[in-house]
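Removed: one protein chain of the complex. Kept in place: all other protein chains.
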Amino acid sequence: MGYCPNTPDDIREMLAVIGAGSVEELFSSIPAGLRARSFDLPPGMSELELTRHMKEKAAACGADVVPFIGGGIYDHFIPAAVDHLASRAEFYTAYTPYQPECAQGTLQALYEYQSTICRLTGMEASNASLYDGGTAVAEAALMSLRITERHKVILDASVNPLHREIVTGYLHGLSAEAVQVEPKGCASDLDRLMASIDGETAAVIVQSPDFFGNVQDFRALAQKAHEHEALLIVSCYPIALGLVASPGEMGADIAVGEGQSLGNPVSFGGPYFGFIATRKRFIRNLPGRIVGETIDHQARRGFVLTLQAREQHIKRHKATSNICSNQSLCALRGLIFCAALGKKGFEELALLNYDKAQYAKSVLASVKGVDLLTGGATFNEFTLSLPRDASEVVQRILEKGVAAGVPLGRYYQGMEKALLVTVTEKRSKDEIDRLAVLLEEALWS
Amino acid sequence: MGYCPNTPDDIREMLAVIGAGSVEELFSSIPAGLRARSFDLPPGMSELELTRHMKEKAAACGADVVPFIGGGIYDHFIPAAVDHLASRAEFYTAYTPYQPECAQGTLQALYEYQSTICRLTGMEASNASLYDGGTAVAEAALMSLRITERHKVILDASVNPLHREIVTGYLHGLSAEAVQVEPKGCASDLDRLMASIDGETAAVIVQSPDFFGNVQDFRALAQKAHEHEALLIVSCYPIALGLVASPGEMGADIAVGEGQSLGNPVSFGGPYFGFIATRKRFIRNLPGRIVGETIDHQARRGFVLTLQAREQHIKRHKATSNICSNQSLCALRGLIFCAALGKKGFEELALLNYDKAQYAKSVLASVKGVDLLTGGATFNEFTLSLPRDASEVVQRILEKGVAAGVPLGRYYQGMEKALLVTVTEKRSKDEIDRLAVLLEEALWS
Amino acid sequence: MELIFEKSVSGRCGVRVPLSDVPKATPLSEALRRQEPVRLPEVSELDLVRHYTNLSRRNFSVDTNFYPLGSCTMKYNSKVNEDVGALFAGCHPVLALIPGGESLVQGPLSLIHGLERQLAEITGMDEVTTQPLAGAHGEMTGIMVIAAYHKARGDNKRKYVIVPDSSHGTNPASAAMAGYEIVTVPTAPYGDMDLDLYRKAMNEEVAAVMLTCPNTLGLFNPHIAEICAIAHEAGALTYYDGANLNAILGKVRPGDVGFDVIHVNLHKTFSTPHGGGGPGSGPIGVRGDLVRYLPTPRVVRRKDGVFAVEDHPEGIGRVSDFFGNFGIMVRAYAYITMLGREGLIEVSEQAVLNANYMMARLKEEYELPFDQTCMHECVFSASRQVEHGVHAIDVAKYLVDRGFHPPTVYFPLNVKEAIMIEPTETESRQTMDAFIEVMLEAARLARENPERLHEAPVTTPVGRLDETRAAKAQQVCCE
Partner (left out) sequence: MELIFEKSVSGRCGVRVPLSDVPKATPLSEALRRQEPVRLPEVSELDLVRHYTNLSRRNFSVDTNFYPLGSCTMKYNSKVNEDVGALFAGCHPVLALIPGGESLVQGPLSLIHGLERQLAEITGMDEVTTQPLAGAHGEMTGIMVIAAYHKARGDNKRKYVIVPDSSHGTNPASAAMAGYEIVTVPTAPYGDMDLDLYRKAMNEEVAAVMLTCPNTLGLFNPHIAEICAIAHEAGALTYYDGANLNAILGKVRPGDVGFDVIHVNLHKTFSTPHGGGGPGSGPIGVRGDLVRYLPTPRVVRRKDGVFAVEDHPEGIGRVSDFFGNFGIMVRAYAYITMLGREGLIEVSEQAVLNANYMMARLKEEYELPFDQTCMHECVFSASRQVEHGVHAIDVAKYLVDRGFHPPTVYFPLNVKEAIMIEPTETESRQTMDAFIEVMLEAARLARENPERLHEAPVTTPVGRLDETRAAKAQQVCCE
């Protein structure tokens, strides 16, 4: 039937050892009145039938749509080696490395991951990953409350709207406040953000590139925040970090983000991983697992889970977070992705995204009636204004197998004609040119 | 560019150690007149571009056609575990196990493979695999020449025509003769086969199920061959061996066959593996590699390549065969496939093939004008007679995405209206019923 | 082994980046650009592959070792589930959120809906959401739903959540994340939460009680219905930690027993390899009047049979970006679909049989604090071995040398020197026998040669590591 190996003979002999007359007898501690009233599931399938069934479902998943959509999740190239290595059974069928001597594989990989995140973000201490980008921003917000012992964060509304919803939900339960600062046009209102910071502010949370695609300079904001002993939390897009200044360079205290773009497929929403990194002085306030370097009695280097006194299995309700599992396997993919591209390749990849998006900008903005709403620096996303409701236009183009972008009306009042377009290295010039044609058609024919 | 890791610095330093001024200098032993006159290949591609290019080619490979074709290569279910295990890098990136201490993985697996083949075929000694089914039959023929020191084999023309072509080619060079005995109708002409055996005969080569699908009893033939001190070589289809009497039970001296059906995808012709097994007394006449059990100085069991004095790297032109590489990885897949199904599952699988084909027989033979040419016992293939040229009919049905079978006119004179139909466990009742409808349509509308 | 960074050679390249088919753009301004390239390792693809392949070989794992880690359900997960999990890799989640996109992703939407229905039936709940990304995330989400429920009723005085002292650490931590204060109730001598103390702790300021059943000792609490009733009487809700659901599939449904909210660890019970610590997935199920508070969005089946993504305006908001860890959900759906009703019942029966067999065979040598029929796991104490100076950790490390991953040790906290063994249903009697032999051998060695246990492990790439040094050094990334 399933995967239970014991044969009737085994079962008989085991019951004899136990001293029970039947398997059912082992459940006799469960009062009769508590037994399941229903368990109405269909009979099982064989592997062949299951595979067929699942392939049917997968055939209707839009995988052949050409995606100019991003908005936090990106269709990037994933080197074959990533899959091959992350598919090593010893990695993916292991548990949390609680017994370090038989988990040096996972532990060293997570240590290398933490090192990679530190180098990407320009920070000094990273944990071993969080659930996803949205919860990572929320954990950073909570972390700032713990560090500053304050109860308010300033939340730039140019931060990914999905992430903001998660942050407000997390803060709500703790009676902390998230003050949102609306964008000015299609960009962060840096002046209002600066003005909002006061002695009650635990942190300012911003994103670069922001949800409209703008690459931003937060140096002044950092300075202002630090003047008020508030923290600067920067959410960032790791691929962009191959080209744009890191949160560390900008003066951030905590860098967070969605790690998906590093070697994880889009996979209808997950699993991905969130990352969080900070200055070394805040390390004890990090949520989640952290791997540290140490030695054994022969002075051989080894790695262990460390600073566990922050965590729920030790500190229970006084833990820095309730998080238990991390996203090890996804983080491992991120690590291998970064190492596969390497110093030079990672920069080239970022530049390629930039070049393609700049090309797309020029081509699309020259479509009649279309304007660029993000006029400044962008990375691989930008926002267009269309002469009509973007939703209708997107729907029309989608019928041709191209997802033209994310209409912003759903996320920002009054932006019904704004369209967020994403262009990764996987989009060819031909695809970009075709999008321009389709856009023109959808608008004017 | 490619996969060459040395940096310009490495290269400079290495050249200094060598004492050469440039890499080009290392090629100076090649006379100028012998240098390549052309090397006209396009520039390379990145991994992403290559993947795109290959996916385009793979999109035009007929993988969505419903195959009722077999004729030696079969579309069977492959458990996911087969791929996962055979994809272990330690298996597939290792070489021939010449250093046994660091190749016990490969060696033990091949020993288990050999044991599996012996159990399937009812034989006592198997080698570690041959190239494919056709060359396996040819190697068996050569083996019979060596054992009997005779120069003629009787070749039943109901043996796979592709295999027969290979056998005759192999024998041709050695000035040995293959006497082919034509089938009677759509079945081996056992009487003529028996009558053909004489004191010059090295072996009779037969197949069961034969190319038309007939499951055959060779006991009398074996007896007759042995009376003349000739060998009986039986080519068999491993999946059928879950149900039908093994070559060993039939009295065969050498069992061979195409191993593809055991866990190897159809993959446009390969790689597959051929198997060959025999009685223990003939072991020194086997071609190819053989793994044997032994011990180390601490009496720990281990496995080594054995009886290598038969082989080309020792015996050179006096070797039993020129074969060097085997098809280890494909044989490993075969082994894992057999172990995954196990004793009971393997029998069930064979029965399921049998039941499905029997059902298809009854449904298809009831189509107007269609008759069954293989009226006796069959396994999962059978031959139909159509009221018209089978090629036309197949072509017409193929347009509907179904490969109805193999028209036999190409292989047997006068069989232009015969169609060989294959039904594996993967063909559903719905697909079979649909084939009947399509056949009726193609014939009568 | 060297770090990948230590294998880096300046100028070496790994995977090649695609060539550009567009013109070079005007560069970003200096102020916005990073000052130097990210110091990522510079290795060839071969170095990369060899490094991580060899690194993987320094792990124990289910596919290589018996891994009876109590409370973690380290069962075997069929390879086919990995393959079907990969089928949806190319499906962009934002497609479901743009106009016209829903119709293109009916496959994954129907799968989410189907899994929610399966889990509702399995747990006896009315509705399920797959959004939480892990067990603890499910707990927090569940408690947030409970908070929303009380708040909607204007019941604003509730500020406590009760947990037993044997609970998983995530329970109090998750309740705290949702803004509650924690009341911890001790374990009674009979192994369950002390019923009298619980009764005393329960009052109208309590929002919920969180329970694991079977509890972390592997015992089914016969008072569970009473505990629920006591809570409901006081207007509190009951939360079921589904970590141990593997024990009761088809036998007990928390919804039938009286629980209001449950989370399910898909990665424990429903076929996801643990990935070295994640990803997991922690859907929650709720009773009828809590459905409205579930997080947004919801995947619904419209009357025309089409699946749609709908906002859920009264809910607690969003807890994860999209629909949860979809890849994990695919595996769970495949697992439930493949096993079917009978297969799932067999899971709990064989899990319980295996645990009781383990218990019966080891209890002569190891102290069994609660000697009664267990469910899917059993908890021993190394207290007899302590008399010889051997601790649970020493037994654990010796097992490592003998090729077995150790059981969970020092948890639950209410058993001293705890050794918590969960064999799972996918292990055969023969594998358990081999493990039992080594456990008995360890007990013998504890009497005769404790030094051998103290020096373990000796077969691993490193011996016991200095954790204090690690915590002091705080060396968490390489320079």
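The first chain written gets the first letter, and so on, giving A, B and C; residue counts start at 1 in each chain.
The rule is simple: a residue touches a chain if its C-beta (ideal position, glycine included) is under 8 Å from a C-beta of that chain, and two chains touch if they have at least 3 such contacts.
If you're wondering where the values come from, they're calculated on a predicted model, not measured in any experiment.
Interchain touches from the omitted chain, evaluated on the whole complex, reach A, B, C. Within the entire complex, the positions of subunit A that touch the omitted partner chain are 1, 3-5, 7-10, 45-49, 79-81, 83-84, 89.
Although one chain is not shown, part of subunit C still touches it, namely residues 7, 9, 12, 44-47, 49-50, 53-54, 57, 62-65, 76, 78-79, 426-428, 430-431.
What we mean here is this: only the chains that are shown with their structure count from here on.
The count of contacting C-beta pairs peaks for the chain pair A-C. Centre-to-centre separation of subunit A and subunit B, using mean CA positions: 48 Å. With centres taken as mean Cα positions, subunit C sits 20 Å from subunit A. Centre-to-centre separation between subunit B and subunit C, using Cα means, comes to 46 Å.
Chain contacts: subunit A has residues 47, 51, 77, 79, 84, 87-89, 425-426 touching two or more partner chains. Residue numbers of subunit C whose C-beta contacts span two or more other chains: 11-12, 15-18, 43, 45, 49, 53, 78, 80, 82-83.
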